[in-house]
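Yeah, one chain of the complex is gone here, protein chain that is, but the others are all in their spots.
So, subunit A:
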Amino acid sequence: MALDDTKHSATEARLASMVVPDVGCTSEARQEALARLRSMGLPHRRDEYWKFTRPDTLVQPEPPQAALFDDGEAPVFDSFDRLKIVFVDGMFDPELSDDLTLEGVVIDRLEDVCCSTEHWAEDFYGTLEAAGQVPVDRPLAALNTAYAGDGVTIRVTGRPSKPINLIYTHEATASDVFLHHVVRVEEGACATILENGPAAARFNNCMEVDVADGGTLHVVRAQGRDHERRAVTNLFARLGRESVFKCFTLTANGVLTRNECVVTLTGDDAVAHVAGAAMGDGDFHQDDTVFITHDAERCESRQVFKKVLSNGAVGVFQGKILVKPGAQKTDGYQISQSMLLDGDSEFLVKPELEIYADDVACSHGSTSGAIDEDALYYLRARGLPKDIATDLLTLAFVAEAVEEIEDDALREEINGQLATWLDWRKG
């Protein structure tokens, strides 16, 4: 189908000032991504999956300015023993980063892939993103593959002793950043990746994850409360037999966040959990768009999303479980819930199930409600001031999502961060 004129001109206007980086062996993948993008066009608010989130500011050529934000707090994961990889406004910073050597993992910068004649990631770059374009277009991910200026490739071959922390800092008020990471977890290997920081005024992040048979990858992300930043994350994961992929994202504030997560279970007995907790106050729009495809037997998937919204904040959840023919004994679960602290906030939801196998267990649910007045009264009758009682109930509400983080210390870190941010909300 030919692109309509509006989309075509919006897409070309966006691309006019952009230059595909000179990139050696990823250049073919980039040109293909560019062709994909041109055939589908950048998102428009009439598009089925963009009805709840206006893509205008993500599509327009110049990024809206975003004031720098410094709350003086220690960054998330700061107390963890981890391997730091720091990007400042989308540029790898070797000074701030640790040495990239760690037993059990091979980390390279994307430009190393581009410069070398033979690199393992060459076969992966753009591949999962391209596969993830069916059946739903993900034009911003294609845009990323074509234009990403930096990123890392992470090949997990063993069990690295500490997590790998991708840290994105933001120093320019009008930065427009594309980062693209490729992760391959080899058979039986296991690693944890942490991500945090605003990265830019407008950030487009893409991570392609390939987990081989028996491999495990945990991803924990904290999207901080920089009020003016805009971020789109595109996570594509392909899971082999008996592999495990668990991803949790905490989002607090930010004028626009769209987290897309596309997971395909291709090997039998694989497990995928995708969870998120979002707290939005005021000018906040946060969107989780998740698509999980079961294409093997006895796989398990969970989607657990909780959003606490106040003062006109908007939360979006579009989650799908697709069970392909033959994916028998699938165990799929999806829950999305919002707690609306006032009458101005909105939760827009589209849960979807599409099942082509006859022996599966899939459940989904979505609720939206105010704070439980009976519980609030009970706590206050025991002497808890209203704000403390509200916080306690807020933390309790998001607990089911936070519980999805397997590692105790990381779960505590996220809970601590939540508590800090709740304190901050009270001024």
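The rule is simple: a residue touches a chain if its C-beta (ideal position, glycine included) is under 8 Å from a C-beta of that chain, and two chains touch if they have at least 3 such contacts; residues count from 1.
Here, contacts and distances are computed from a predicted model.
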item: Protein name (UniProt record) of the chain left out of view, among "1,2-phenylacetyl-CoA epoxidase, subunit B", "Cytochrome c1", "Fe-S cluster assembly ATP-binding protein" or "Sulfur carrier protein ThiS"; value: "Fe-S cluster assembly ATP-binding protein"
item: Sole residue of A:D112, A:D150 or A:E400 that reaches the chain not shown, by the stated touch rule; value: A:E400
item: Touching residue (missing chain; options A:M91, A:A172 or A:L392); value: A:L392
item: Absent-chain interface as seen on subunit A, which is shown; value: 372-375, 377-386, 388-389, 392-393, 395-397, 399-400
